[in-house]
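Heads up, one of the protein chains got dropped from this complex, but the rest are sitting where they should.
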Amino acid sequence: MMWWIAAGWPLLLVAVLMASGLLPRDAAERLRDRGSRFGWVAVVPAGILCATAGSETVTVPWMLFGTSVALDAIARPLLAMAVVLYGLALAFIPRSGTERPALLSGLVMVCFVANAGVFAAADLITFYLCFTVMSFAGYGLVVHSGSRPARRAGRIYLVMTVLGEGAVLSAMVLIARAGGLRLGESAAAVAGSPDRDLIIGLLLLGFGVKAGTVPLHVWLPLAHPAAPTPASAVLSGAMIKAGLVGWLRFLPFGESEIGWGTAFMALALLGGFLAVPAGLLQDDPKVVLAYSSISQMGFLAVLIGVALAVPEAAGACTIAAVVYAVHHGLAKGVLFLGVQMWDVERWRRWPVAVLMAVAGLSIIGAPLTGGYVAKYGAKEAVGAAMFPATGGASLAEVLPWVGLGSTLLLARFAVVMWRRDRAPSPTPITRDIAWAIVAVAPVGAVGWLASSHEPLSTTPDWFDPGTWVAQSWPLLVGLVLAVGAARIARGPRWKDSRIAHPHGDIVPPGDVVTLEERLVSRAGVGLRAALHRLEGLATDIRARLTPPVSLVAAVARAQRSFSAWEVSGTVLLVLIAAALGWAAVNGGGA
Amino acid sequence: MTFVDLALLAGPAIMMIGLVGHLLIGDLLRRIIALNVASGGVMLVLLAVAAREDVPDPVPQALVLTGIVIMAAVTGVALALARRVDAVSDESEDR
Amino acid sequence: MRYPALLPALVLLPLLLSAMVALVPRGPRRLAGAAASSITGVLGSAVVLALMIDGGSWEFALAGWEAPLGITLQADGTSTAFLALMTVVGVAVTVYAAAEPRLAGGPDFWPLWLVLWAGLNGVVVAGDLFNIYVMLELVTLAAVALVALGGRSAAAPALRYLFVGVVGSLLFLLAVALVYAETGTLDLLQVTAALEPGPVLTAIVALTLLGMGAKMALFPLHAWLPVAHPAAPAAVSAVLSALVIKAGVIVLWRIWFGLADDATAVRALGVVAGIAGAVAVFWGGAMALRSSRLKQIIAYSTVAQVGYFAIVLTLADGSAAGWSGGVVLVLAHGLAKAAMFLAAGTLAVAYGTDRLSHLHGAITHTPMTVAALGIAGISLAGLPPTFGFVAKWQLLMAAIEQGAWWWIGVLLLGGLLTFGYTAAMVRATFNRPGDDEVPAPHRVRSVLAVVPFTLAIASVVFGVFSAGLVDLVAEDPTVRGHG
Amino acid sequence: MTPDAQVDYSIVPLLMLLTSLLPAGIIFCLREDQVRWRTTLNMAGAVAKVGFVVALIPPVVSGDKLRVSMPWVPGVDLVLVTDAFSLFFVALSAGLWLVTTIYAIGYLEGAPNRSRFFGFFSLCVTATTGIALAGNLITFLLFFEMLTLVTYPLVAHRGTKDALDGARTYLAYTLGGGVVLLAGVVWLTALVGPVEFTAGGVAAVADLAAERPGEATAIGALLLIGMSVKAAIVPLHGWLPIAMVAPAPVSALLHAVAVVKAGAFGIVRVTHDLFGLSVAGELGLLPVMAGFAGFTIVYGSIRALAQDDLKKRLAYSTVSQLSYVALGAALVSPLATAGALVHIVHQGMMKITLFFCAGLFAEVQGISKISQLAGVGRRMPLTGAAFTVGSLGMIGLPPLAGFVSKWPLALGGLDAGTTWVLPVLIASTLLNAAYFLPVVYALWRPEPDDQEAAVPAVPPRRRLEAPAALLWPPVVTAAMVLLMGVAAGWTYSPWGLAEIIAGGSYR
Partner (left out) sequence: MSLDIGVFDALLLTGVLLAAVAAVLVPRRTASVAVFLVFGLLLALLWARLDAPDIALAEAVLGGGVTGALLVDALASKQPHAPPRRLWTVVVGIVAGTIAFLAAACVVSRLSGPTGELPRLVDDQIATTGAEHPVTAVLLNFRSFDTLLEIAVVMAAVFAATAVSDRSWARELSASGELRTIAMALLPVVALLAVWMLIAGTTRPGGAFQAGAMVGAGLVIAHLTGTRHASTRGRWGEALIVVGLVAFILLAFSTAVAGEGWLVLGESWASAAILGIEAVLAVSIGVGLARIFLANRNEPGEAR
């Protein structure tokens, strides 16, 4: 029953908001305004569900081939994270300067339901249903502002999502055919099915688009700045995790997939490292954060790769990935909302800066933060997994360098934020406090979450200086480098160099996409030309098919001559001669 | 080769002469005349058949009598129509 | 329940009434004529019903003298069907002509129409060859006179029709002479028993084929029809196409299926007739597509449909489905063609012309007439749910039984062609956009629209409830005696 | 399609025909200004038919069939039977007829020749019901041809030159198909005698295929070609885009539901209820049919991509979507068959929504080209929403009906071992997205500033963006699309019924 309320309540609110269009003008305005202000209430039932519901699967037979949902180890924490994040985002929408707030909150609610559905789905079709609805609702968020860059971002997002959808759909069908309708058995089904590699490839491609793995990440840096801040928080915090969940559910961790494992790891590391320079050269904070998300998702992808390559470590990696995802979701959400806190909210500069610094440190994995626990768990899970390609260096040593990259990125973000001017306005107090709590709280939550999965994942003891140093040396090196770079950049010699004070023009956001756009537009032109040729071909085939008119004209001419009396008379005479002749000649034959 | 056989042969001859004339001539009146000739031919065939025996067979003779009367009636109507056709073609010429 | 004595009344009553109507002065003659025709119609339907109920076939020797000496009349399943057609179309034409004298050619129409009706009834029930000749002459003469009623310009076509009719009759008379010379009897049943295959039989069949071919305008001898039928007044052209043509058809079929047997010579004639029929189907269809006047299109459609009657000669040889298909085709064609010509007449009255280019807007102002035209066209094309489809179905079945796939082709393509010119006619009646307030045509009496519409609906109703009629015609004992 | 169920004689099938035949007859006689009479007659007929269908669903699903037959020609009689599959199709046409009648009444407000229109409209539905209820091949043919004849005046209703030309092309194609079908039917009846549709194929036809495979294949080919003209499978699809010239309600009901679906229905009847899948498979009919259908799916979508006229694009989309049904029918797997059957209903519902919206755009805003659609969604939110639901459904996004039919088709394709089905379906999904999303995108795009002046001044904001009779039908059908998608599991939902019917032919 709880499930019905959790899913139904937000949808009901959305329906009310849409129906408001029918009411007379002023009543509609009042309704919409109240709706967006109390938008966050939509997530409360889901929160209660997440806390209280048991882990048995609930099935609704009559809905769409039978939908079933369950809160298992992966789903519950992510759902909790989603509830918190969406609640916060919904709270931040009203009076945040974005136009048509009611429409935005409606879209976010729909996204929330879909996202929750993705996490909690227990059968293939519900998963695909929620995944698709979330993708297309996401498109609504991206183009919400209606500006030209938003439309361009939206177009690219849509094209990539549709391609992703195609891949996911084919993967789903293949999995279903292999018998993996229920998510519990789908991993085993994939392992057992004849076209296993094809499925894994499609999964990589399909969910890679959503999770922003390298070649498919281009839409992320474009979408985040375009979307309104609460939307990009949700987009980066929760929706990206759907790709991760997709991998966790379907990839066959049982057997050792060395080939695919290494592929995942290679792409992930590529993403992790390349995102850093691209991010550093930007001056829009949201783009920097976007690149930071790409690198963090790279980090998670490494975990997936390891799980694939080393079957024994699969369990630990999964849990580590979930923990890390929850941590990253909350932290990244806080940072994004922090941008809005900085721009619009009533608080003074200092408290916002401090709290954002806490969130930033947590992402980097500084001790006493959620990130510290998550990173530690991940390093333990990865353990001794070797990464063959890099000449024997074990993953454990490589990961910290990723941490270094993200530290640099966050330092860049801090510099850019500091320089950003503020326009504080009288916004509601409650949401700022909530923001502050969420900024601080994750360390406890993440810690509790990691410990609750004791046997698989390990949690560092908090105050052991040895682990502190092992964990935080990349943080310190990163900070030192950042401060050094900042001092050099302020120096006169570098004052006007474009590298020191980048404006995002050296590497435009979405880097590789500009090449692809040109490619796509050329292909479009070619396709259109081909279509017109096809059209021309079809029409003249039809023209040739029309009955030969000349035959009918010949008949008409013959008929004119026939109408003369003598001619038809002669014909009759000839016929009489022929008939009688025939009778006389061989009429005798029996 | 008795006279009756000869008459029997002459029948189709006259009929074909009449038919050829009827079907090829343009002038309506001569065409009607040719038609009567052809009808005469057919009647000849019938009567020749009747006369094949010593006692002439009355049935074909009755048929011929009916045929002649019908032919006369038809000629009457044909001439009436022919006159109207010529009158119409005269008017069309004068106009 | 057998009343063979009614058969002569079918011929004599209309003749008597015609004579009396002729005595009525020109003014009230329309009323008298209508009354007389309805009496004939009642008699006709009574005989048809009695025949249907009895189911068997009646013979009646006139003047008390038996077969070779006297004249016998015979009515079997086929003649019942033909009689039914002639009664239905006859009554319809009577109502139509009574409603609008202009469409019937004035008061002279009535006596000639009654004579024609008597002649048609006579041909259908005649059992004696020479009697058939006299009946055919009576029909031709009356038909020619009716065509001539179409005004001064109708004289030439009428004359041409007379000439063709008389030439046809002469050829048939020659065949009768040969029959008498060979067998010594004139009664159809006795002749079929007596005649053996040989040059004489082939000559007889050939002459009959040519004679009746001329009368029913089979392909090479069709030139007179597209001239004569349109020239006649609407009611007359309906009778000509629907009924008079059928007189030639029934005589040809009776003699062909009576005499023709498996002699190779006759079979060859059958094939030639079939080919001529096939060419007629496409020739009529092509010319109908090209002509721009309503009546001319319908006349060429008759030329095409006569092609089918010739094809039946080969199709029905030895197959019950072929024979019943042929007879049902005659009925379906009769109903549909009468409906079409009467509808064309109504449109001519309403729009002053039957030229296709002047008829747009008719579908809104005279919807029933255009519907009649459309439905009749559908029946001619042999599309379900009409009566024509039943006929085409039977013929197709016969063609498949004999494995004659070329006839299937002709039947199907012919149907398409037929629908082609029907669609052209209906299309011409659509009103151009925006001119819905086209000047209202001359007021048309509702009867003129109702009569063709009822005929068209009849062809749909028979199309669906055709079981009874087809059974009646299917097993026709006397004529299809062999093969 | 349900197998040898208890068959009881009753005149219900005949009454179902009369519910639309009687109003047609009366409407033809109504004068132009008797609007009230005409509307009540129309609605009464539609409601009565829907009532019949709803009353019949439970008994028929539980297995018994109602049958009425009448002798037509010696040895052959006309048979009407209400089995599950026929009821399935009647439900679709009855439901959509009700909705389209309302729409048409609104659409043709004040237009000339409405009596003629509604008369033929009801006749068309009679023909469709007849096709659905036909018990044997001859009755099917009878109503199949009647459908052609009755739709001609509807397509040519406006009387403009291109309307008449369009109608003529439509006639040429469909009549040609009808003739081919007639040849097939006659040939089969001559060889095997009158044949009734029985689930899983007719025994007599099976042993005909055994003795004379050559002739059986030829007959099968003729029958399927005849059906394919109306099902607009590639080489014979030319008429559908051209017939778009008809008024909106006509193209909605006819080219989305009645005519096109009759073809698809026919194909399923022939392959499943006449030959039976196994026999059709042996004769090689199925692979060929599947091949053609597959090609049509892709070809239709590609051609749709290139069209700027909205209705033409929808027409080509119908061409492509129809072949899903043909493809499903040609695959030997219960899932594919069920998918094909349910797609008949789903595609009908979705496509009719799109045509309604296209009609609304043309009627209210005077827009028929996709390039002019910019920002229309804002001015007509409800229609825009309906159009969006319809197009997303067509693409096959999960919550909507489109997905519910595309998913089993894909699975069925793989079951049947024809692996190329999946890539074709995926390609078609992408192509659908390619030609539908830009329309939706343009619909909801905010007013581009440069075109501000060009957009016609919006009439003073009435509460509803279009007359009620025009607006509610698409909304209702869009809601149905959503409902059929979400509640697919329900036993009496189209998917539920389809599964039962499909089961029958694998007995």
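The letters A, B, C and D name the chains in turn, as written, and every chain counts its residues from 1.
The working rule: contacts are C-beta pairs under 8 Å (C-beta built on N, C-alpha and C of every residue); 3 or more make two chains touch, one makes a residue touch a chain.
The structure presented is a predicted model; accordingly, all values stated were derived computationally and were not measured.
The chain not shown here is in contact, across the full complex, with A, B, C.
Considering C:91, C:104 or C:135, the position touching the chain not shown turns out to be C:135 (whole complex). For the chain missing from the display, the contacting residue among C:40, C:79 or C:183 is C:183, taking the whole complex into account. By the touch definition given at the top, subunit B reaches the unshown chain through residues 1-21, 23-27, 29-30, 32-34, 36-37, 40-41, 43-45, 47-59, 61-66, 68-77, 79-84, 86-87, 89-90. In the full complex, subunit A touches the hidden chain at residues 564, 566-567, 569-570, 573-574, 576-577, 580-581, 583-585, 587. The chain not displayed touches subunit C at residues 5, 8-9, 11-12, 15-16, 18-20, 22-23, 60, 62-65, 68-71, 108, 111-112, 115, 118, 122, 130-131, 134-135, 137-138, 141-142, 144-145, 148-149, 155, 158, 174, 178, 181-185, 198-200, 203.
Convention: only the chains that are shown with their structure count from here on.
Here the CA centre of subunit A is 102 Å from the CA centre of subunit B. The geometric centre of subunit B is 68 Å away from that of subunit D, both derived from CA atoms.
Taken residue by residue, subunit B touches two or more other chains at 19, 22-23, whereas all remaining positions touch fewer. In subunit D, no position touches at least two other chains. Looking at which chains touch one another, you get A-B, A-C, A-D, B-C, C-D. Subunit D meets subunit A in the complex at residues 238, 302-303, 305-306, 381, 392, 397-399, 403-404, 407, 410-411, 414-415, 422-423, 426, 429-430, 433-434, 437, 441, 445-446, 463, 485-490, 493, 495. Interface of subunit A with subunit D (complex): residues 21-22, 24, 60-66, 125, 128-129, 132-133, 136, 146, 151, 155, 158, 162-163, 165-166, 169-170, 173-174, 176-177, 527-528, 531-532, 534-535, 538, 542.
For subunit B in complex with subunit A, the residues that touch the partner chain are 19-20, 22-24, 26.
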